[in-house]
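Complex shown without one protein chain; remaining protein chains in place.
Each chain carries a letter (A, B, C, D and E) given by its place in the written order, and its residues are counted from 1.
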Amino acid sequence: MIYITRRERFNAAHRLFRADFSDEQNKEVFGKCSNPNWHGHNYELFVTVKGEVNPETGFLTNLKLLSQLIKDRIIEKVDHKNINMEVAFMKDKFASTEVLAMSIWDELETGVQALGASLHCIKLHESENNFVEYFGN
Amino acid sequence: MIYITRRERFNAAHRLFRADFSDEQNKEVFGKCSNPNWHGHNYELFVTVKGEVNPETGFLTNLKLLSQLIKDRIIEKVDHKNINMEVAFMKDKFASTEVLAMSIWDELETGVQALGASLHCIKLHESENNFVEYFGN
Amino acid sequence: MIYITRRERFNAAHRLFRADFSDEQNKEVFGKCSNPNWHGHNYELFVTVKGEVNPETGFLTNLKLLSQLIKDRIIEKVDHKNINMEVAFMKDKFASTEVLAMSIWDELETGVQALGASLHCIKLHESENNFVEYFGN
Amino acid sequence: MIYITRRERFNAAHRLFRADFSDEQNKEVFGKCSNPNWHGHNYELFVTVKGEVNPETGFLTNLKLLSQLIKDRIIEKVDHKNINMEVAFMKDKFASTEVLAMSIWDELETGVQALGASLHCIKLHESENNFVEYFGN
Amino acid sequence: MIYITRRERFNAAHRLFRADFSDEQNKEVFGKCSNPNWHGHNYELFVTVKGEVNPETGFLTNLKLLSQLIKDRIIEKVDHKNINMEVAFMKDKFASTEVLAMSIWDELETGVQALGASLHCIKLHESENNFVEYFGN
Partner (left out) sequence: MIYITRRERFNAAHRLFRADFSDEQNKEVFGKCSNPNWHGHNYELFVTVKGEVNPETGFLTNLKLLSQLIKDRIIEKVDHKNINMEVAFMKDKFASTEVLAMSIWDELETGVQALGASLHCIKLHESENNFVEYFGN
């Protein structure tokens, strides 16, 4: 079993809030991340897949195809977007890093299998100091 | 003459556009950076000051005071904000990295002098691949 | 289950040695790290906690509170300190990166639980080339 | 149980190809990585070992000895070399990052045991965007 | 006057040597970089251009066009290539980082002018420890 990780990046705006909260309540729970005028990040996404090395090629899966999959299913939909307003797979969800990572897992899982590998981990950096990891459930 | 640089960081939303352009015109000139729903970045700000080393202390200026100056005059005003809508010193300006760097220079210049140093350079990273530098005019 | 990591940093002096060894013996076992006049590092501390995402907020735990916990229980006690001489939770212990990581775990475990999460990993970088990870026992 | 990681680096040339394929077939399967005139990388190698902290020294194993082991068995043999042509432990194997990581594991496993630890993971970065991890079989 | 920098990356093989030297002489002058079987690097290229901010757009030059220029004139020609054998603009030159940086300057200078800016600096990283800068002559 070998694990391969591909990094991709995107820039997006988001906001943490509940629609049923007042601005004051949102500020109390979500702090400055609840700013109604949005803020944003340079997100770093690390997608780790696992499987056996193919004895015909010496690699687990074609990294170019994995990169293309991540671009098609994720990056094109979130890069230079507003995560709360414009991303179909985040509709009616919290735009937190946690929920974003779990949603990216759901978007990629079958595509990774079609490449002959298994999705192992979604790691999502919101800043150099904060990141989340999700290994499926 | 010695040069000292302090790095500070902030996260913000912005948009590149002209109010007198249609969305199509803005997209043609500014590309995906013109998204009307905003996008954002983890900005890295490097402030370089210069001067003579104080023979009484062995340093040019107290870095803690320089850091506090940058926080008071810049970071508090831009962090987790919308640069187009909420930052007084960017009012009626383009929210480009170039104009943002030049405006940060104007906000910091007198404060750096009050610390006994001269402002030398504002370097502003928008991403790991893009940054601007401004040395005053 | 989701994993969230917060990075904090501190600068400290330390020394690897045994009081019952001569300087020569210490040098033989601990090399230049045994210098009786101390040396130091910029430590990077990564604290990973795990748990379920709160359906009311979309996050596992308030990262601001996690950051404050790490600052209160660890950073304030070790930053700009001598780890061998001044850190109560390292008293009578080796000031190695291994022991420091394990001791940081002990200092943080209950506080993380009070935030509604479980401590998963303490990762401590001593330099860009060396780091340790501890997952509890 | 504690985990310690040592990073070492090397620069090397390589090529992905099958000798029984034509250049066109190799290009189709391996892309630009199949260039018959070679290309190269700055590889970053992270070797993670695990074990119990020695109560006599406060460390798991002497990191200087671990670094020397990696240099003797790996770095000297691959640094500034052509991985396909000049590395004995890669003879008749694909020069992919996956196979290279697995082969490095085989070269280091007994040496790590001789240091009183167990090999846990070989992580090999080919670029800032791609890396593999191998945990043995 | 404002300065903007764009980073691009490429992987390539190269060798330092003189055709009129024996392998022994080449090894004496160029060390392990003279390996006749090649070695390689992940090069990082930073292209800095300067000029006035356009009052109609708020930027110096369209970074997307600058990035495309660098890709067309440099990256396509050097990425996953052998610098000594396959790069037309390096023909009959030493494949040193110094000469490569100077040659990249010559390839980009007119293209940058066509974008309404002036080329200021080519910075080329061969590794995390070594880089060269060229400001024209």
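We adopt the following convention: a residue touches a chain if its C-beta (ideal position, glycine included) is under 8 Å from a C-beta of that chain, and two chains touch if they have at least 3 such contacts.
Computed from a predicted structure; not experimentally measured.
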* Structure fact -> Listed by label, the shown chains touching the absent chain are B, C, E
* Of E:Arg9, E:Lys71 or E:Lys93, which sits in contact with the chain we cannot see? -> E:Lys93
* Asked: Among B:Arg6, B:Lys27 or B:Lys93, which residue is in touch with the absent chain?
  -> B:Arg6
* To do: Against the chain that's been left off, what residues of chain E make contact? List them.
  => 16, 18, 29-31, 93-99, 101-102, 128-135, 137
* Structure fact -> Contact residues on chain C toward the hidden chain run 9, 11-14, 32-33, 35, 37-42, 79-82, 85-86, 127-128
* Which residues does chain B use to touch the chain missing from this display? -> 1-8, 48, 53, 57-60, 62-64, 67
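Criterion: only the chains that are shown with their structure count from here on.
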* Given chain C and chain E, the chains that contact each of them -> D
* By the touch rule set out at the top, what is the minimum number of steps from chain A to chain E? -> 2
* Structure fact -> Any chain touching chain A and chain D at once appears in the list C
* Asked: Taking each chain's centre as the mean of its CA atoms, how far is chain C from chain D in angstrom?
  -> 29
* Return the residues of chain B touching two or more other chains; collapse runs of consecutive numbers into ranges. => 128
* Chain pairs that touch, as defined at the top of this document -> A-B, A-C, A-D, B-E, C-D, D-E
